[in-house]
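Starting off with a structure, shown below.
Partial complex: the chains shown occupy the same locations as in the complete assembly.
Per-chain residue numbering starts at 1, and chain names A and B are given in the order in which the chains are listed.
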Amino acid sequence: MAKRLIPSLNRVLVEKILPPSKTNAGILLPEKSSKLNSGKVVAVGPGTHDLSGNKIPVGVKEGDTVLLPEYGGTEVKLGEKEYHLYRDEDILGTLHD
Amino acid sequence: MAKRLIPSLNRVLVEKILPPSKTNAGILLPEKSSKLNSGKVVAVGPGTHDLSGNKIPVGVKEGDTVLLPEYGGTEVKLGEKEYHLYRDEDILGTLHD
């Protein structure tokens, strides 16, 4: 059974949103049709401490759609699914419709 | 449909102002007629925390025309438009008429 991960400190567990490489009708899409590197936040850590001992909460929350940097992040496999861990400060922003 | 990005921390989303490469009358301008690398601020993050836990707001605001450094910034494509993300401290200043 897949385990559940609670990230440490200001880490954020993200499930990447993969652009469809084929349309529903089965037509192959050119590889670079979508350059937006985004993901869904699955879990966030409790935050870090500043130099005065106060907690700094993580800036994103579960369910957020986030814009990710092109490089970085740690691949994590839980059960059959692949996730990525990012530091809070490496997430570029949140995406909204 | 194009998504809207809310930058994280002290990040600033900028739409670059491209110098016209042709005049209205269709005359090609020499490539280096404008060396000013500027942009329009589209969205700003909530700011960062100082070491005592206080928020430091971002120094520019939506709608500002900003002077950008020659290098740096992260390219982001939202819908058909290209934007760039900068850290607050990398923006050189604001431009006024």
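In this text, a residue touches a chain if its C-beta (ideal position, glycine included) is under 8 Å from a C-beta of that chain, and two chains touch if they have at least 3 such contacts.
The structure presented is a predicted model; accordingly, all values stated were derived computationally and were not measured.
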{"item": "Full complex stoichiometry in copies [only 2 chains shown in place]", "value": "7"}
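Heads up, the rule we're going with is that only the chains that are shown with their structure count from here on.
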{"item": "Distance from chain B to chain A - Cα centre to Cα centre, in angstrom", "value": "24"}
{"item": "Of all residues in chain B, those that touch chain A in their complex", "value": "1, 3-9, 11, 13, 43, 45-46, 49-53, 74, 76-78, 85"}
{"item": "Touching residues on chain A, where the partner in the complex is chain B", "value": "35-36, 50-52, 54, 56, 59-60, 65, 67, 69-70, 88-89, 91-97"}
